[in-house]
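The other protein chains are all here in position, but one chain of the complex has been omitted.
The block that comes next holds chain A.
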C-alpha cells in the first residue's frame, strides 16, 4: 500500500469527523461517482422494468433492494482515486467482476438490511476475508464507527429529498394542467403519480449514494488509521533524513552489528555504557515532544479543599435566609404560573358569553338548577292548583334531569327538538317515546298557549314514573 500517494490527510479522529471527510471526498468526486452510479443503475432499471411487468411498486422495490450493486463500483472507484489513481472506465467491469461477483449473494441477502452496510462494503470488496476472519475484522472495525447512524441519516436525507422533489413538482405545476395527486403518488401504484414519485425516489437515491459510499469508506480508513497507525507511518515516511548527530551513534553501533559473534563472556555490553547510550538516543529531538495542557481536575485532597473552601465559603453555602427567600420566591412564581395556566384553560374551554345571555338564562338552563328535589310532589302540587301548563313544564325539567343522570349529555342550548333528537339517537324506545310525548306537550303548552289536560299530564307522569323507576330512582 503506497500511503505516501494518499490524496487525503488521514489521522485518527472521531466517527463524525470521518463521515465529514467522506462527504468532502464525495463532493470532490461527485460528477464521476454520480455518472458511475447511473451507468450501473440504468441498465438494471430498464431490465427490472421489463421483468416487473410495469408494476411500479415491484419495480421500485427491486431497485431499492439492488442498491449494493450500484454502490460497489463507486467504492472501487473511490478506493483507487484516494491513491491518486483514476481507473479507466473500461477497467471497471473487470474490477467489479473480480471483487463483487463472489460477494454479491451476501450483499443482496443477509447483509442487505444491515445498518452497517456502508462499512461492510469496503471490508467485503477491498479485503475479501473469509467468513470467521471477516466477522472478527468487522467487530474490530465497527467498534465506535457510527456506521449505523450513517445509514439512518442517509435514509432520512433520501426521504427528505424525495419528498421535496415531489412537493416541488406538485406546487410548481401551473393551474390548468393536470397536477399530481399526492395521495395517489404514495399509495396508488397504478397511477401515473406513483411512477413520478418512484422516479423522484430513484433520483434521490442516485444523489445520496456517492455521499453514503464515501462516508462509509472514510469510516473504514479512519478506523484502520487508528488501529494500524497509518498516520505515524506516513509521518516517518515523509520525515527528513536523520540528522548528523545520530550518525555517530549509528557508527558506534555499526561495529556491534557487523562484528563477528564474540565469545560468550563478552556478549553482554557494559550496563552503564548501554544506559548512557540509551539516554543519549532518547534525548534526541526525534523522540517525543513536550506540550503543555491545562485542564480542570476535581480536588481530592481534603487539606487543599479546606483552604479553598475558606475563600469561597459564601458562594458554596449561601446564608439560610437567602436560600429560603429564593425557595419561596420560586414556589410563588410556580403557583402564579399554575393559576395563569388554569385560567387560560378555563377560558379556552368556555368562551365568554355576553352578559345579557348569562344573566338569568344560565341559572335556569341546567336541569339541576331549577328542578325541585321532589319533582313528583311539585307536579302534583301544580296539578292540584289547576295549572297543568306549569305541571308539564316541571315534568319536562324533571325528565331532562333524569336523562342527564342516564349520561345523555344535554348542552344548555339544547331545545326541545334537539333533546328529543339526542334521546332518539342514544336511548331505548321505552324511554325516548314517553320523553318525546312530554317534550311535545311542553312545547304546545309553553309556546302555543295550549296547556294539556290534567288527565294527559297524569298519563305522562305515570309513564315518566315507570321509566324513571326502571332506570333507578334517585
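Throughout what follows, a residue touches a chain if its C-beta (ideal position, glycine included) is under 8 Å from a C-beta of that chain, and two chains touch if they have at least 3 such contacts; residues count from 1.
Note that contacts and distances are computed from a predicted model.
Q: One chain is missing here; what is its name in UniProt, given the choices "[NiFe] hydrogenase diaphorase moiety small subunit", "Cytochrome oxidase subunit I profile domain-containing protein", "MoxR family ATPase" or "TusE/DsrC/DsvC family sulfur relay protein"?
A: UniProt lists the chain left out of the view as "MoxR family ATPase".
Q: With respect to the chain omitted from the figure, which of A:17, A:415 or A:453 is a touching residue?
A: A:415
Q: Looking at the whole complex, which of A:116, A:375 or A:397 touches the chain that is not displayed?
A: In the complete complex, the chain left out is touched by residue A:397.
Q: Footprint of the hidden chain on chain A, which residues?
A: 350-354, 356-357, 361-362, 364-365, 367, 370, 393, 396-397, 400, 411-418, 443-444, 446-449
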